[in-house]
Every structure is written in C-alpha cells, then in structure tokens.
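Partial view: only certain chains, each at its native spot in the assembly.
Per-chain numbering from 1; labels A, B and C assigned in written order.
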Amino acid sequence: MTTAKPCPCLIGGRWNQAQTERFDDIWNPSTGEAIGKTPLCTAADVDHAVQAAKKAFPAWRETPVTDRARIMFRFQEILTRHADDVARICSLEHGKTLAESRASVQRGIEMIEFACGIPSLYTGDIVENLAPSVDSETVRHPLGVVAGITPFNFPAMVPLWMYPVALTCGNCFILKPSPRVPLSSVRIGELLLEAGIPEGVFSIVHGDKECVDALLTHPDIRAISFVGSTKIAKYIYETGTAHGKRVQAAGGAKNHIIIMPDADMAPTIGGLINSAFGCAGERCMAGSLAIPVGNVADEVVGRLCERGQKMKVGRTDRGDDVDMGPVISRPHLERVRGYLEIAEKEGAKVALDGRKITVADGPNGYFLGPTVIDHVRPEMRVAKEEIFGPVLAVTRVNSLDEAFELGQQCEYGNGAVIFTRSGRAAREFKHRFNAGMIGINVGVPAPMAWFPFTGWNRSFFGDLHIQGKEGIAFYTQQRMTLTRWFEPAQVDKHDPVWRPGKS
Amino acid sequence: MTTAKPCPCLIGGRWNQAQTERFDDIWNPSTGEAIGKTPLCTAADVDHAVQAAKKAFPAWRETPVTDRARIMFRFQEILTRHADDVARICSLEHGKTLAESRASVQRGIEMIEFACGIPSLYTGDIVENLAPSVDSETVRHPLGVVAGITPFNFPAMVPLWMYPVALTCGNCFILKPSPRVPLSSVRIGELLLEAGIPEGVFSIVHGDKECVDALLTHPDIRAISFVGSTKIAKYIYETGTAHGKRVQAAGGAKNHIIIMPDADMAPTIGGLINSAFGCAGERCMAGSLAIPVGNVADEVVGRLCERGQKMKVGRTDRGDDVDMGPVISRPHLERVRGYLEIAEKEGAKVALDGRKITVADGPNGYFLGPTVIDHVRPEMRVAKEEIFGPVLAVTRVNSLDEAFELGQQCEYGNGAVIFTRSGRAAREFKHRFNAGMIGINVGVPAPMAWFPFTGWNRSFFGDLHIQGKEGIAFYTQQRMTLTRWFEPAQVDKHDPVWRPGKS
Amino acid sequence: MTTAKPCPCLIGGRWNQAQTERFDDIWNPSTGEAIGKTPLCTAADVDHAVQAAKKAFPAWRETPVTDRARIMFRFQEILTRHADDVARICSLEHGKTLAESRASVQRGIEMIEFACGIPSLYTGDIVENLAPSVDSETVRHPLGVVAGITPFNFPAMVPLWMYPVALTCGNCFILKPSPRVPLSSVRIGELLLEAGIPEGVFSIVHGDKECVDALLTHPDIRAISFVGSTKIAKYIYETGTAHGKRVQAAGGAKNHIIIMPDADMAPTIGGLINSAFGCAGERCMAGSLAIPVGNVADEVVGRLCERGQKMKVGRTDRGDDVDMGPVISRPHLERVRGYLEIAEKEGAKVALDGRKITVADGPNGYFLGPTVIDHVRPEMRVAKEEIFGPVLAVTRVNSLDEAFELGQQCEYGNGAVIFTRSGRAAREFKHRFNAGMIGINVGVPAPMAWFPFTGWNRSFFGDLHIQGKEGIAFYTQQRMTLTRWFEPAQVDKHDPVWRPGKS
C-alpha cells in the first residue's frame, strides 16, 4: 500500500488527483512510519464532486428502488469476498487488530444488507376516502446530494453506516473520510464501482477543515452525516443547519458500566475487558467508566488488572495475533498518557499502568497498554472526559441509585451497561439510565444495522439517528398528495360511456 | 370577551398574570377596536413555566401512554361540545368567517383524534436472537419540556397540530400563541384543564421576540415547533439548533395552481376561489399563483373575476353569514394593498380590484376584497413573494412543462395543485412538481391530521414535519437496548433448579 | 332487569322480537332464579339480520374511516359514562364480582379506544416507480358482513374485542352473544345506537346451535370471530372455512404458572390467587396449574390454602363486596365439583376444598369455594383438562426444564406464567415455553387491546388473532394496484400542452 502518490479522489466515476497543494501524511501507527499521503481538498475539489453528483441525480432518482437495491446486493457479495483484504488495510492504517478489523467490516456489510431491504422500507402510506372521495398518500423522495464526514476510528465501518442507505434511498453521496485513514475508503470505493454504481452517484473527497467547511456550506448539499468528537459534532450541526441542511452528528461519549453484586463475574470481566480495551479504547461506545456496586469492587478491580496484564499488545500491520494494537497517532498517545498523570494528581490510583508496556518490534509505534485507574471520584476529569484510549476508570458506589445519579450528571449519552442476573435491575436500568444505548450483560451495546444508533444528550445532535429506519427517514423527504376526481356526470353528461353506478 | 384585564398565562395548572410591564393590544379586525391585552412575557415568566413543566415531567413520563391518551379522549369530547364557542372567539380575534373558524376547529379536533391513537404508534421494535442469544429492542421516550410558537392565522388549529401529540408522547408542553390572537388558545386551554391534564404538563405563555428568545435559548427546553413566516422560521431553526434543540419550523409559501385545458371548469373555479380567498388568503397553503395552461386562460380569469366579485365581504365578529372577513391588522392590510401597486408598476393588470370594496358596518375593519392580478410574469414580485392576503396572481403558460419550470424556480415548497382530468398529467405532477404537498383537483392540499404537513425547500426547516407519524418521531427519542443473559450453567452449576434444556 | 319479555334482537337499527318459538331461561347464578328469557333465533332471523347488514354495507363502506372512527369516539364516551350500569348487569347475569365486571368493561372500553386509532392503522403501502414508471400500492377494504359468536364468561368484554374493530374497518357486524348472558350485550347495543351507528351496521341475534349454524353457513357472511371452548372452536373453524369464510376461533386452555425458588413470595401468591380464582376460574387465561420448582412447593401450597380460605365468596347481584361469586350454572357447578372427585380417585390430594363453602343468602346459588388440589401428576385429568372453575391443581417439579416439558405435552397454548427474580429464567421462559401469551410476574397475561390475543396450539384456530393489529388484518382484505400512464407524446403529439420534460 505504501506509495508516493497521494490517495485519489473519486469524482464522476473516475479516480482523480485533487487540485490541492496541501497534503497530510498517513502513518502506520504500529511503526510510526509514513505510508502515504492524503490530499487536503479545496472548495473547488468539493464543488467538482457536487457538480458530478448533481448531474447524476436525476437519473439515479428515477431508477426504481428495486434496481438501486440490486447494486447493493452485488456490493454485499463483492465486499464479503474481499473482506479480509479490506480488513488488512484497516489494521494497517488505523492500528486495530486484524480480528477487530474483520468484525468491523462485517458490521459494515450488515449495513449493506439492511439497505438491500429498502423496497420494503421505502413505502409510503395511502388511505382511500380519508375524506369523502378524497384519497391521501405519502411517498418518499430522496433529498439530492448528501455528504458524510467520518472519523479515524472505524475506517471501513462508519462510512458504511451511511452510504448504502443514502444511495438506495436515491441520493448521490459524497464521502469525506478521515485524512488519517483514507485507504480503506478508497479500497471499498473500488469495490462499489465494481458493483455497478453509476458515475457521479458516489464520490470520495479527502481533507481537513477546509474541505469540511466546503461541504457544510455548499448550497447544493442537502444533508450531512457526521461521526466524530462532540466538539466537532456540535460545530457540524450548527454550521450545517445554519446553511439550511439536515444534519445528524454523532459525537463523543463517556460510557458507564455498572457491575451489580449478583453479576456473574467471569463473563462480566470478559465484557469489561472487551469494552474498555477493544480497539485500544478508540470507540465512542467504549466502556470507560466501570462502576462496581457494593462489595464487589475489589474483586472486579483485581480481576481486571490480572486479565489486562495478560493482554498481548503489538503490531497490527502484519496480521499478527495480538490482543490490542496502538492508538492512532503520537499526539493522541501523548494526550491519553496525559490523563494518567492528571488522574494521579487528582488523587486516583493507577491500578494497572499501561505506560510500562514495550513492543519490541514496534519501538516507534503508538502503544499504550491496558490501564485501570481505581478510586476515581465523580468530579475528577477522568470520570467526566472522553479519553479515547485503553484506559478504564473505576468509580465505586454503594447502590444502583448512586450509579443512576452518575448517569444523570453525565453530559454524554451513548452507551450504558449493567452486568447483573436480576430482571428487576435490568429493567430499571434500561428504563431509567440516562443514555440512549443500553447493554444488559452486553459490554458494547452498539446496535446492529437494523436498529438505530441512538446516542442521547451531547453524544448526538439532530433528530434522526444513523442506522435502522431512522437512517432512511433522514435521507428522504416525504411528499403528501390529496387526490380527488370530479364526478364525470358534471363534465360529460352527454357521454354515454359515463354512467356513474353503485355496484 | 372584551376585558381590561390582560390575557392570563397558564403555569403550573393555574391561570396567572405574567410578570411583565409590556402589553400588546388585541384588535377586532372587523371593527378596528381593541378587545383585550396580551402580556409580553419576560424570560422570567418563561422560566416559571419551564420549572413547572420540569417538575411535572417525571410523573407524566411514567404515566402509561394509554392513560395519557385517555385524557385526550376526554379533551376530544369536550372540545367537540364547545367547538362553536371556540370558533366564535377565533372569528372575533382573527377575522376569518365563522364557517372557516368551525372548519379549522374541526381540523384541530382531528389532531386530538390522531393523538388518541398513540398507543399503537408509540411501539418500539423488538427482535429476539438478532445475534445468537442477544435480543435487540428500541423504545420511545419523551424528550422532556418542549415548546410551540404559533402564528396568528389559525388561532385554534395550529396549536392543536402540536400539543396533543407532544403531550400523549409524554412531554410537557409550553404554548406561546401569537400575541394578536391569544384568546382562542386560552379558551381551549381551559377545556384541556377540564379534561384532566395534570398541573404543569401544559402551559401557556404570551409574548413577542423576548419571549420567543427565552424559549429558544432556555437550556431545559428540548424541542421547538414553529409555524410562521419563512424569515422567522429560519431564525427559529438556526437559533434553536444552535442551542442544541430539535426544531421543526414551518414557514411561508407561494403555492402554484395549474389549470390544464381539460380541467372541469366549474369545480376548478370553485377550488381556486376557495384556495385563493379562503381565510382572506392568510394561509400558508393558499393558492396564490394560478397558472392556466394553453388556451384556457381567458376563461379562467373571466370566471374568477365574476365569482370573486360576487363574494360577500364583511364582519366576522357577530356570526354573520359572509364569504370573507378582514385581514389581521391595519399594517398588514397596507402591506397587502402595497403589492397591488407594485404589480401595476411592474406591468401586470389588476383584473379584479379588492380595494374598491367597502363594508358598511365595519368602516374601520381591515377589509380588502378578492383581487385577481392577471398577466403576471415570473420575475415580478407578486409572482415570487408571499402576499398573505386575498390576492391571486395569474401567470399564463403554454405547456405543463413551463409550469414545472416555474415550480423549480420557486424558493418555497408547500402546496401545488393541478386541475385536470388526465391521469398522466396528475401522476407526472405529483411525482415531479417542486413542492411537498400536492393537490390533484384539490384546491388546498393541506393534509389531514393522520398525514404529515410536508413543506419542502424554504417552506420548512428541519427533518421531521408536523402532523402524522413524523410528529410522533419529532417529539420522541428512541432508546436501543441489547440484552443477553449468561448461561446459568456457568453461574449456578450446583443449583438443581437450573438444567438448561432443549425443549 | 327481570322481565317476562324475551330479550330483543337488534336488526336494521330496531329492537325486534325474534321469530322463534324456542327460548332459554336466563338465570341469576347468585340465587338460581330465572331473570329473563333468551330467544333462540332461527335461520330466518339470522337471514333478516344479514339482509339488513347487506343493505347497510355499501354506504358504510364508503363512509370515510375517520367518520367511522368518530362514532367510536362517542361510543367510548357513552360507555365510559355508563360503565357502572353495564357492570351491574354483567355481575347479575354472569356472577362475577362487581369489581371484576368493572375491570372487564374497562378492558372492553380499551378495545374501543384502540379502534379509534384506525385511520393510522388502515393505511396501505405505496411505492412510486417500483418498476420504471409503474407505481404499486395496496389499500385495505372491508370484507362485508361479518359475525361474532361470544361466550358466557365475559358478557361485556369479549364482544367488544370484536365489533369496534370490525365496524371501524367498514364491515357490518352481527353479534350472537351467549344465550346465558345476553343482557349485557343488549345494554351495550343501546349505547352504540346512541353513539350513532347507522341502521343495519350493527346487529344482535340470540340463540344456540341452530343460530350458530345459520351464521356459519350463510353465504353472505364473510368472516366469523369466535371465543369459547376448544371443541366448539374447532367445529366453528372447520365449518366456517368449509363455507369459504375467514375464521378466527379462540378455544380453551390449561395455563401453567411456574414458581421459581427465587420468586418473591408475597406478590407471587397474590398473583396466583387472582389468576386461579378470579372470575371464579371461568377465564381462558385462568392459571389452573401451579408448578412450584424445587423446595418452594410446601410454602406455595401452604400460603395458597391460607389465602384461599380467607376469600369471601358470595352473591354478586347486589353489588356486595365479595372476593368471588358463583359459577355460571348448576350443570357447570356439578361438572366442576366432579373434577374434585376424579382428582381424589386418581390419587391427588385436595388441600383446600371449596365444596365446604356455604353462602347464607344464596342457598341456591352456584357456589364453589377456592379449591387447591396438591400432588397432581401430569397424567391426571385435572392436570390436562380445562376445568373452568375455581380449582387450582399443583404439580411439583424439580427443575425449570421439567416445567418446560409439561408445557410441551400440553395440547393447549394460551397463557403461561413464571414468577422469578431471574432475568435469565424469564427470558428463557418467554423464548421457549409452549404457549402464546407469557406472563413474567404477571398472573393473568391477557394482552391489552393494542396487542393481539395470541393463543397457540389448540387454544386457537386460524391465522389472525383477535385484538391488536392482527384484528385489523382479519377484518380487511387488501387490494393491490399497479398503475402506469402512457407517455403523452405517443398519444397527443400535436397537443402543444404536452411537452414531456425532465425538470
């Protein structure tokens, strides 16, 4: 994959070089080496993509929804066949383990499968005689040109949350992947072309804020989908809506994991480890705050440290069998490590210290081992802020109600998990806890493609979430029609053919 | 109704006077006399309402959806019983005819009826074993405190578009009616209290921009519904979203009515008259631009003028049997009349001149008779701007395609109507015309309560429209839950009760 | 209510006497006294009702669904107002306590409320361009004349499961209530007339097998809804389907209640008592087989007997405050008592013997006290057969799996209940137990109106259950339409109006 040539844009069905002078390096986080260049597109590049999309839109809109879906059927088959290939690129540029990359590609394929069901989900409502002789109906229409701006942490999956649905709904889609991980998107884009997507219907541009702003302010883009940090999500939402667009913007999170005294400890610890350290903690659904309730805390922390210590941290660019890879970049590594110092200063105790880890064959990789910070109090920064690394804070409480309180104080609202055997505790938790995605004995309660990714509070800006039926509503506008036909007797009274009857 | 006392606010279940020093007069547009005072609430007044709503929310949210609906059943019965009473107030303060007021109240009652069906519409989705042993579900939750800001033109109906749905979804609702027509809302509010709505769940505040801004920026208000002009709708959308709220904001319109040469002329003219002059043209669904296609134009204009001239214009405050009442205010009357001068200056021809009308017993009323402006060219202001009075512009075209072109150039997108006998023309029209609500031989294609009010383009800001199932989606947020229960064998292996089986 | 005159039929909007010579007495089960006569209608009577319904159908079918619903809104209000009145009649003729009657009327009112939501549920599906230029849609149509045959045990509620939905769907409905309890139906019929149901749209006939067969074989009746015993349900299903009708036929049941060792005992016993002895056990959802798991059995049986013994059994015809009333008739009383002898003969132990009860002021009433039969083995008749009286059999098992096995062997499949605190046990139970309606810590898992009454196995014959959305599907047939309009260019090439465009 390493190449001197910058990563291409996909515009009008062809792979082009951007008309820019600015580039970012793409790094292999396992080694710290540059493996490519991302062009930072200008407003002119964006406009080229928009114009190509606008041109493609009328024919694509009129293509029957069943035919649009059939392209996705082919895409599902092709991507399934190339899943391993894509997963390797994903591990190379992002640093998640190959197993994690494969799982994330599979999640993306499921979004394509969901989109293949669009003909059943695209239906409008019709009632004859809603009023006397008046029929009423709604029909869904695509919006036009829409765009998606995606983060570095799931190079393959998050873009696939968006465009299979947007495209089958009849829109033309412009993807701007993270400049740190553009290679996965380019590879999948090749496969989508192979599946037969018409020219201009799907485009890829690359870039940073300049490119983002060009998308947000372009008068011909009707909707923006975004996944990233809360700060940027809020900016995207405000700027996009101020420019008259629909926006769905998913942000960051601080996800709580409550462990009840009756929890079955073995699978609970497994769930915690996966939730906190999976993808090196770079997940907006990562469980980053463990909340043991009552006297179970010592056992939880003890087992976490024991299991965490055994995890094999290493390079992910060669398909090695490791448990955890590096974080995305050197600055991010420094930022995450900084939180450990903050925590210590604020009086918490680092029970398992990932800074001690070394990776022999990746001395310049951005590695941090699994880290557990115990005795975190709610007012500390590591209890409140999103760290986005393999760092699990532990806040001990005496009752489930205290855990609910912590949830209420949290500004975010993505995931929240409870480990328990109690039906009552589980139901109260899912009914009352202040977050939009709940796991009952499920460490990472990310919905599958058929269900919406329902972040709450400052984890999401907008009305209609990504994934599931909300995704379809986001990418379509309804049109309502009232129809009446006047009595022919009035108009053709001498025409023998018209004899209004009562049969 | 005339009283020296200012119109009360409803806060915490009680009718209070606002804590303000500022008031607006309420005018009887049929006579130009003041009939009351509207308090212009301060941010403090708004905060009182919000605090009362916040206090009421936890219990209301936990009230079963069936019980919440049952209050609406009582409200439906009570409002039906008092419909005439409310219609009279509506005609008094707004100036629409009593028949028009009655019809608008009936439309409002239908929204209550729609809301009564909420238990069937509130359902989430559930799939067992979406993944092995993992169940997935979504459940709807209310947002919390939400607010509605409503216009002068439908004092009873537009507020009822919002709160029956918002309330049955479990939200607490704060209504801010137009300061020009608060009396209808107050009367209906009394009836809702009688129906048993709990204290604080429904509130009314009054006011102008100060009050609006207090609502838009209050951190505890989660969503804003708005109906008004496009300029304000855009402001509401931008300001509300910038403050992290959901917003649905319906704006103004310029609605096209195409008359095909094969249209049945008698009912077509009736439809045009109703669409253009009903409610004195003060409807965002008013047909304000007639577009006769081909050689039918002279007949259309001729008949329109003939019929329009015969309309009886008069006072609506005494239940008189008139065909059209006054517009809302003196400044608005001047503004509407101004458009006639503009049109004449730009070269159009006033074929029927409403300025000539006089109303003997309402010499100070804000009356303008039905007006038809012929030979309007697309670039003229009366072809493009919303006049919001009984003024119908006529633009002649030679083909249906020219009419489509006019639609494409229009910045708005509420209603569009075609009068024709042709199935082909009707289908092309509903599939392609650039507006969200289509009438086929229906002069005013406003959806009934069960269908969404799907304005497009600059006639609507937001994703989810008012009315119908989109209304329910707007006032609720979904929560997704993944549930797994660990194999008991792992945890209770010595418990004889647990013998996992395969039956 | 006592009267020499036979109970009237409702045909063509008028209350008529049946043209029959045969009558059944109506008994007050609290006293054994006759309180009226039920006419046993002939095929001619049935045909009169059908002809009146056929005549009414065309206009009713064309009545907008919103207007049909509005009659139900009035009916809801009127029946709510007269609920107590109806409940007293129900208690008089059937023998359930006044509290039970009131609750059952409330359940019936909820069905009306569900039916009021029909405009949102009546919608068909529409997709434009499903194939190129071809639109596809479905629309629901009523079936025509349909009939309901209802049992003695819920005189007010079960008929209301059927006709509010059937009627709002646009059908004409003929009700044949049980000849033992016709008075409640007649009273509610009066209220429905008051609500404004048009003549002939709703009819009541009375009778026994002759009348039933006339309904089942009448060529103009399109669908039959039935609730009763399994034996008759099977007959209804076979006979109705053989005559080309849709049939939904709910039959009897033997409902299992599993008590896990971790169940919270106080509310569990309360739930068991209500389930087994409520309505004197005359419920197809009665919990009639308690299955304590493990060592909890002695406590369960002990507490049941203790609580059961304290129940006040007495007359229900005077509004007295009793806990349980009589069973429906003397023969039924003898049949139920017979099961106690059978059980004793087969080796079970009558732990609480309801035969010992006496009711001082109802010496001829059909009373049996709460009865518990312990140590029932699965092969005994009281473990397998529906007794339909206040008799609870107890079968002790050692594991949840044994309870699943008992479920597998059961020929019925209405309700099954588990009392437990365990989330795992609850989920396994609801996923695997061989019954269609599951209660988790809910003694009588009868669905509310908005959800279907999903009996399985020999508890139901048909595809589409009563209540909920399945009820609407049962009472309607869909019509599918494909629409295409030919290019006007082909047909009107000289018409300047038609210039097919691309905008």
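As a convention for this text, contacts are C-beta pairs under 8 Å (C-beta built on N, C-alpha and C of every residue); 3 or more make two chains touch, one makes a residue touch a chain.
Here the structure is a predicted model, which is why all the values come from computation and not from measurement.
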Point to revise | Given 3 visible subunits, total identical subunits the whole complex contains | key: 4
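Just so we're on the same page, only the chains that are shown with their structure count from here on.
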Practice item. Quote the value, from 0 to 180 degrees and to the nearest 5, of the angle by which the CA atoms of subunit B must be rotated to coincide with those of subunit C. Key: 180
Study note, to complete from the structure: By Cα centroid distance, the chain farthest from subunit B is C
Review point. Whose Cα centre is nearest the centre of all Cα atoms in view?
Key: B
**Study point:** Distance from the mean Cα position of subunit C to that of subunit A, given in whole angstrom
**Key:** 47
Check your understanding: Considering subunit B alone, which of its residues make contact with at least two other chains?
Key -> 448, 450, 469, 483, 485-486
**Study point:** Residue numbers on subunit C that touch subunit A, as the complex places them
**Key:** 58, 62, 64-66, 119, 122-132, 137-139, 420-424, 426, 440, 502
**Study point:** Residue numbers on subunit C that touch subunit B, as the complex places them
**Key:** 66, 69-70, 73-74, 76-77, 110, 113-114, 116-121, 123, 128-129, 135, 260-261, 293-294, 398-401, 404-405, 407-408, 422-425, 427-428, 431-432, 434, 448, 450, 469, 483, 485-488, 496-501, 503
Review point. What residues on subunit A touch subunit B, complex-wise?
Key: 125, 127, 130-131, 134, 136, 138-139, 234, 237-238, 241-242, 244, 246, 264, 266-267, 421, 426, 430, 435-442, 445, 447-448, 450-454, 456, 458, 461-465, 468-470, 473-474, 477-486, 490-491
